[in-house]
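My structure is below; once you've seen it, I'll send some questions.
With one protein chain removed, the remaining protein chains of the complex are shown where they sit.
In order of appearance the chains are A and B, and numbering begins at 1 in each one.
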Amino acid sequence: MVGGTGGGETITMSTHESAVHAADAHAAPQGFIRKWVFSLDHKVIGLQYFFLALVAVFVGMFLSLLMRIHLIWPTVALPFFGEMQPATYLSLLTMHGTIMVFFVLTTAPQGGFGNYFLPIQIGAPDMAFPVLNMLSFWTTFLGFIVLLAAFFVTGGAPLHGWTGYAPLSALRSMPGEELGADLWITSIAIFCLGALMGALNFITTTLDMRAKGMTMMRMPLTVWSWFITAILGLLAFGVLLSAGILLLMDRNLGTSFFVPLVTLNGQLTGHKGGSPLLWQHLFWFFGHPEVYIAILPAMGLCSQLLSVFSRKPIFGYKAMVYAMLSIGFLGFMVWGHHMFMSGMSPYTAFAFSIMTMGIGVPSAIKTFNWLGTIWRGRIRFHSPMLFAVGFVSLFVTGGISGPFLAQPVLDIYLHETYFVIAHFHLIMGVASIFGIFGATYYWFPKMFGKMMNETLAKLHFWLTFVGAYAIFMPMHYSGMAGQLRRYSQGTEVAWIKALTPIQVFISIAAFITIGSQFIFLFNLFWSMWKGKKASDNPWEATTLEWITATPPPHDNFGGRTPVVHNGPYEYSVPGAPKDFVMQTDPEIEPAH
Amino acid sequence: MASFSTTATVDDPRNTLGDGEILPPVLAGGGDDRSGPGMPDYATRLRRARLGLLVLLVPIFMLFVSFTSAYIVRQGLPTLDPQTNLLVKDWIPVKLPTLLLVNTFVLLLSSLGMELARRQFRGEAVLASGDAAPKISSSEQSKMPWLAMTLVLGLLFLFGQWTAWRQLAASGFYVSSTPSSSFVYLLTGTHAVHLMGGILALFVASIAGLFGRALARRSIVIDVTAWYWHFMAGLWVYILCLLEFAR
Partner (left out) sequence: MGLMLLVVIWLITLVSTYIFIAKWWWLPVGASSAAAAIDHHFTVTFILMGVVFVAAQLALGYLVWSYRDRGSAPGKESYSHGNTKLEIVWTVLTTVLFVGMNLASSSIWASERFRQAEANAVHVEVTGMQFAWYFRYPGPDGKFGVTKPELEDASAGGEAALGMDPKDPASKDDVVSGVMVVPVNREIEVILRSHDVIHSFFVPQMRFKQDAVPGLAIHMHFTPIQTGEFEIACAELCGLGHYKMHGFVKVVSQEEFDKWLAAREAEKQ
């Protein structure tokens, strides 16, 4: 394989002698560094991504906590921060978005669970390129460090929002946009490289390393979601990288890709002729597929969980696959709906708007199919199922506000209001996070050999589910009433000041909900040591990860080659001895 | 905490499928005619590496598509001239140094050398896979010229690009002089960085040979690097045409 093993061993071309010592990529590594730090094992790398995302999400949540405090108590002096300046608020907002979108939503579901379970679910012993996999994690980690460094340099973290619109983001002389902005761009560029390396592995592995009998149409929907997400990343991150390079050049080399003739504090900047809209086009060409990257793995997981815990095959497997493929494909054609008010041609706006309505269709199909999966099931209310049900509810709510924003004539009013914040938080900031929670509760037994505490899990679910609605539902109301986003305080504009009571309600709901996440954190670590021992297949599920030992050995299947005979959702098969048939069990008589 | 001790033994059969045979799951024991536990055969590894390369070329392609669209947009973009309150276009085409044509020739020649090297290594690797005697490394020394030539030509190309940059600067076109000059530096620079990656891969493959690393792995590296190299050559021709004709 390209890159080869962890160093040292010679791989011979002999076909008549087996290797004398553990010469392959699947021998267990020795030593702490080889085993835990620079591991080539996709399971360890998956855990590394997971824990990186865990740190990132608590940092991101802390930033939003500070934001919510400032919005309702603008003049209060926070411990350690003092009174928050507008620049600080805007930096918090920028870093909150960047950390959450990149280092949580693109890291945990794909880099974390995808890395851990994709090879196992297709019956492979590892990813196609283990060294590249290891490098992809450490590159992502480096990106995170560079991003956090922005807080500590002169001028602090940038204040241009996670979307980084030029010229605000492109001028070094802009207050708040000093070295921190360059670090921000660099961090994102590094992240792009890590994500591309990961995508390379996911795609090659899925196409080339499926076990015998594991046809594409027998892959679990989780695998499909990781595969399609990787393709989206492959096509989108290159464009983001290009935009970042151009922005760095504008900031540091005096070019004018994005900066027209502008004055700052009465001074000419030396730039001219560039186009701020060019940045928006490049950014959103990446940015829109990015939100599908953030949600598709959660959709795949939701399908998985609903099926397992309803003891019923997923309703419309083929439709689910086609729906995800359409979402991925159409996702590249709708980026202009972020730009209806940007000065873009109204004819172009119309075209983007029609495409955007189109993409609502496969999402609706998936929702119908999830409901169809539950219908006539025999539901077991373990914690992963609660999060799957919560996912459907939150996805519906978040999705419903989409058609409002997709119509330019309504977007005139709603653009840049809290209505938009409600929309994307409900889908990305809650539904997708529920996917991560559900995945954690579901796969924790397999990863760590212990069960998480169900009581704490259920408590975490209820507080988070109700809390998330309490935070984000009111944002629709305040958005319709005209509350604008990215305002560090609501004290200056009269109609915004009048909406303070909603902000207070939201902030209080946020305090409680953020606090509840510590229940999850506690449960996670406590269960690793003190949790009840888990069997190999505690949920009685059918996919390949549940036939391995717990936790799985280095090469996943203990020297065996799984041979697949069934699809991934054979539950309640009439005439079968148990209410589930493993994918490796002898082929069932198709009763449908 | 999780334990990752392997239960695989050295005599385990391969656990990937390269030829469509149906293998019953076996717990342990039984050597077979594949190379080593869990190691897929040469054809599978080559196929997988080539697939990986094909996937890798996609984001590189997207990067340059993105630069191209920025180029086309910027070229045609009118901007508001506050003096006249009118929209004006400010694109000044750059006169490209003729050295670039020489560099193109060098790169295409290196591509030829690369292809010859690729076939050379491939031939040896295939030969070796059917051979009883596993030790090939000593005889590789005499087969280096094509690879070395490619490396030298590649480095010559990069040097030529650097010189072309100096010529551009001497005629007053720095990276920020005009939008058109920005793109010249951007496109040639990004291409050069990517080519350096290919040069590095070849360099490592060459050095690895001197240290007696296995032929199979090196030939796979050279194979995929060759395809990468040809892509870079094609990309360069595209960039040159874009800069020269789309002005």
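The definition used in the following text is that contacts are C-beta pairs under 8 Å (C-beta built on N, C-alpha and C of every residue); 3 or more make two chains touch, one makes a residue touch a chain.
Just so it is clear, the structure is predicted and the values come from calculations on it, not from any experiment.
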Residue in contact with the excluded chain [from A:V37, A:I145 or A:I400]: A:I400
Candidate in contact with the missing chain, chosen from A:G60, A:G233, A:G274 or A:P552: A:G274
Of A:I374, A:M451, A:A510 or A:V564, the residue in touch with the unshown chain: A:I374
For subunit A, the residues touching the chain missing from this view: 85-87, 90, 159-161, 165, 167-168, 174-176, 260-266, 268, 273-277, 310-319, 341-343, 346-347, 349-350, 353-354, 357-358, 360-361, 364-365, 367-369, 371-372, 374-381, 386, 389, 392-393, 396-397, 400-401, 403-404, 406-410, 412-413, 415-417, 458, 462, 465-466, 469, 473, 476-478, 480-482, 484, 486-496, 499, 502, 569, 571-574, 579, 591-592
Missing-chain contacts mapped onto subunit B: 79-80, 82-85, 87
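Criterion: only the chains that are shown with their structure count from here on.
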Interchain centroid distance [CA atoms averaged], subunit A/subunit B, Å: 30
In the complex, subunit B residues that touch subunit A: 1-17, 22-28, 31, 33-39, 41-42, 45, 47-49, 51-52, 55-56, 58-63, 65-67, 69-70, 73-74, 77, 79-80, 82, 90, 125, 128-132, 134, 136, 175-176, 179, 182, 186, 190, 212-217, 220-221, 224
Subunit A - residues contacting subunit B, complex: 1-2, 4, 10-29, 35, 41, 43-44, 47, 124-125, 128-129, 196, 199-200, 203-204, 207-209, 211-212, 234-239, 241-243, 245-246, 249, 253-257, 260-261, 272-275, 278, 281-282, 285, 447-449, 528, 549, 551, 553-555, 557-563
